[in-house]
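Let's look at subunit A:
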Amino acid sequence: MIKLLKPLCAALVSTTALASFAHAETLTILMEAVPDTEYVQALVPEFEKETGIDLEIEVVNYAEMHTKLVPQLVAREGSYSLIVVDFYWVGEFFKAGWMMPLDDYIAKDGFDVSPYVPAMMDLVGAIDGTTYMLPFYNYAMGMLYRTDLLEDEANKSAFKEATGMDLKVPETWDEYLKQVAFFTKGDMKGVVNQGLRPDPIAMEWSNYLFANGGEYMDDTWTSTLTSDAAVKALDDYKTNIDKYGPVGAASFSFDEAFNVFAQGGAYSYITYNFFRAAADDPSSSQVVGKTGIAPVPGVEPGKTGSLNGAWGWAIPKSSPNPDLAWQFLKWVESKDVAVKRALQGGSPTRTDVFDDPAVLEKYPHMADLKALLLGSHNFPTFTYTPQFVEVLGRELSLAVTGDKSSADALAAAAEEFNELAEKDGLKK
Partner candidate 1 sequence: MASIELRSVSKAYDGGVHAVRDIDLSIADGEFMIFLGPSGCGKSTTLRMIAGLETATAGDILIGGERVNDLDPAKRDISIVFQNYALFPHMSVRKNLSFGLRLKGTPRAEIERRIGHVSKMMGIDELLDRRPSQLSGGQRQRVALGRALVREPQAFLLDEPLSNLDAKLRAVMRTELIKLHQRLGTTMVHVTHDQVEAMTMGERICIMKDGEVVQVGAPLEVYTNPADTFVAGFLATPSMNLMPARLEADGDGLAIHLAAGTIAVPEPFRAAYAPYAGQAIIAGMRPEDFHEKPAEAGPFGQLVETTIETVEALGPETILTLSQPGGTAFAARVSAAGTSRAGDKIRLTYDAGKLHLFDPRTTKRIARPLSV
Partner candidate 2 sequence: MQTRIEAADQRFGWMLSAPGLMLLGAVIGFPIAWALFTSLFDYTLIMPSYDNFVGLDNYVTALGDKEFGHAAWVTLTFVAAIVVVEFSIGFLVALMLNSTERGRGIYYIILLCPLLMNPVVVGLIWRMLLHPTLGIVNYLLGLVGLGPVNWLGDPTNAFITVVLVDVWHQVSFMIVLLLAGLSALPREPYEAARVEGASTLQSFWHITLPLMRPVIVVTLLIRVIFAIKTYDIIYIMTRGGPGDATDLISYFIYRRAFVGLNLGEACALAGLLLAVIVAMTAYLHRVMRKV
């Protein structure tokens, strides 16, 4: 028996040795299946050629990401060298202590974080003065609209006659709602919504909340979702789905909603800004060159209702090879590479990329996006953000289906928010 075991052990030892050797030269990253990931993937061969490091990007749907990440993050040594973190996981990941501080790396290599849009660094960068992440891309939400419909002379005069207002990119929420009603005729809808539980509806409705001048909470982390503005925001949302949207919008995910817009089925769609580039892609859109994006209009001109959103890069404490991960991170977030990503259609997080002449020349709407980003609002981020999104999504959906009144649904969401905030020790 012992004789038999010996070669077996030897074989085992040598294969594990080989495995760990290969491990050292391989970077594994878990990313979401979105356009910005593709832009990174397109540039990976450059990095591999430069460094000889083998890069493996595992791409999954958003829905699976959190489920896949958590077990790896809890482990002492996980399989992911580098991860991307959605802004509303930040509180949870920070609280659980899953992310490695990056300040030493930044100082050692003199990496300059000042070009990042400050709101981005707040959202997916530093927490309490310590840098845990570098902002990857932003998905602040904006209003996609059909420029051709706005410029149509017949529409202009009809709108003027109906409302007494000029037909133009809306500057206030009320003006926008009037346009939504105006453009709804037969199969053509004024707006398409993403009403699926939990995050599509929660994220989209946040714009309605901010556009109506509402907020999630006050300075003491007490929910303000029971405010009149919030109730009106939910009523507006329900009206848009029921009266001015396509059948089934209450169950649309963002891709299904975007398809309706891209097929020319709706005048407007409040969504993630990266869909602006997709609307000009002839392979997925029939409204190429007819689309504009603007900040979601607010209560008065100059104020916006846009929800901020972003992903950050982080090195998990369970990373098998943090040094290599940083080597990739500082490359992919360098200005050169960030510009290359933006030129493919990526959503920048750095002001120097927004202002880059080449980027602006290719995408004149980058200026709109920068404005959108600068004026956008943040979703409350704390340990229980994912749970709150779940609760909010459920309650909003219940209101949309008519199972609850807007006020009741928001009261329920507010109550659970307060409980979660208290549990997290934030309530003052």
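Simple rule for what comes next: a residue touches a chain if its C-beta (ideal position, glycine included) is under 8 Å from a C-beta of that chain, and two chains touch if they have at least 3 such contacts; residues count from 1.
Here is how the candidates were picked: all candidates are chains of the complex that A comes from, given by their letters.
The structure displayed is predicted, hence computed values, not measured ones.
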Query - Options 1 or 2: the chain contacting subunit A in this complex - result: 2
Query raised in the report: Mind pulling up the subunit A residues that touch candidate 2 in the complex?
Result: 63, 66-67, 70, 74, 92, 95-96, 187, 195-198, 246-252, 256, 259-260, 263, 265, 383, 386-387, 390, 393-394, 397-398, 400-401, 403-404
